[in-house]
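The block that comes next holds subunit A.
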Amino acid sequence: MKKTILAATAAAAATFAISTAQAGPTFDAVKAKGFVQCGVNAGLAGFSNPDSAGAWSGLDVDFCRAVAAAVFGDATKVKYTPLSAQQRFPAIQSGEVDILSRNTTWSLTRDTALGLNFAPTTYYDGQGFMAPKKLGVKSAKELNGATVCVQSGTTTELNLADYFRANNMTFKPVVIEALDEVSAAYFAGRCDVYTSDASQLAGIRAAVASNPTDHVLLPEIISKEPLAPAVRHGDDQWFDVVKWAVYATITAEENGITSKNIDEHLQSKNPEIQRFLGVTPGMGKALGLDEKWAYNIVKQVGNYGEIFDRNVGPTTALKLDRGLNALWTKGGLQYAPPVR
Partner candidate 1 sequence: MTAAASHIPAPAEKPPVASVGFIGWMRENLFSSWSNALLTVLIVWLLFKTIPPLVGWLFINAYGFDTSSRVCIADRSGACWAFVGEKFRFILYGTFPYDEHWRPLTTVLIFVGLLAASCSRRFWRPWFAGVWIVGLLAVGVLMWGGVFGLSRVENALWGGLPLTIMLSVVGLAVAFPLSVLLALGRRSNMPAIKAICVGYIELIRGVPLVSLLFMSSVMFPLFLPEGFTVDKLLRAQVAFILFAAAYQAEAIRGGLQAIPKGQYEAADALGLSYWQKMGKIILPQALTISIPPLVNTFIAFFKDTSLVIIIGLFDLLGTAKAALTDPNWRGFFLEAYLFIGLIYWFFCYSMSKYSQWLERSLHRGHAR
Partner candidate 2 sequence: MQTAARRLPEGNEIIRCIGVNKWYGEFHVLRNIDLNVARGERIVICGPSGSGKSTLIRCINRLEEHQKGHIVVDGIELTGNLKNIELVRRDVGMVFQHFNLFPHLTVLENCTLAPIWVRRQPKAEAEATAMKFLERVQIANQAKKYPGQLSGGQQQRVAIARSLCMNPKIMLFDEPTSALDPEMVKEVLDVMIGLADSGMTMLVVTHEMGFAKSVADRVIFMDRGEIVEQNTPQEFFTNPQSERTRLFLSQILSH
């Protein structure tokens, strides 16, 4: 049925349609307008958060800046669109934003049915539970019959149901769309526990709880939540740029290159570093970028470790360990393909 309508309109369309099917429409459009439009979370401590002057910071935000640094040589050429969970997919699908960097879990359906391409995972997360300390709960296995606050339209909502089903427990969901509302409901005592990505729980505990030490994260991590930036189907070149902007930060960390010492590394004899920093040209051209693309990312935004530590690391309010997000060489999962 739908197909026939499609065919009929497509046939008629030939006379009317504006042809848009060239290679790399997004990349071209980004270059033409001179900035990257980046879809971010409207407010999530450590990942994307505006300060009172409206300046954005956070891990997700930094990867947008990395892309801008790669494309324009200037990490500030980003404009941010704060998006709710509901708005994020239409926004990227419709072209309202060029990248969706909004603590979004990479999953099969999102890759396919939503028409998205996910760049490398920027944060390996998992779903956890937060409960008030005074409730005395030590494990998620003790949560039978609990009331659980969860944000609607997220993978967490699905994992939650799966987890309780798998463990033969019941629960009463309180499902609210806005993040603010969910956490407000939890802290007001509407729910016994709050479930979300562990990193997000840490962020909320740090930023929203009136006394963060009153709340504990339960040890169970019930799901895999690889959070990754996404672009829409239809522009592979742009996908490559975003992908390699992320890899560049990891490559830099693997090679010990930081924003502080990068200029020293320009003299490095290591051929991979020479290729990476554009001392030996070729890589930038292959991506359709300036040869200094990786240099600009690291110089202006930092390597992966710097980004992590600055936004969510142990010295921040979120106090997250590297864990899975350590380099592969240090027992983590962060691994970049070779630059060659």
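Selection rule: all candidates are chains of the complex that A comes from, given by their letters.
Note that a contact is a pair of C-beta atoms (placed from the backbone, for glycine too) under 8 Å apart; a residue touches a chain by one contact, two chains touch by 3 or more; residues count from 1.
Only a predicted model underlies this, so the values are computations on that prediction, with no experimental measurement involved.
Trainee: Out of 1 or 2, which chain touches subunit A when the complex is considered as a whole?
Mentor: 1
Trainee: Taking the complex as given, what residues does subunit A use to touch candidate 1?
Mentor: Contact set of subunit A toward candidate 1: 18, 20, 25, 29, 42, 50, 52-54, 79-84, 86-87, 90-91, 93-96, 177-178, 180-181, 183-184, 187-188, 207-210.
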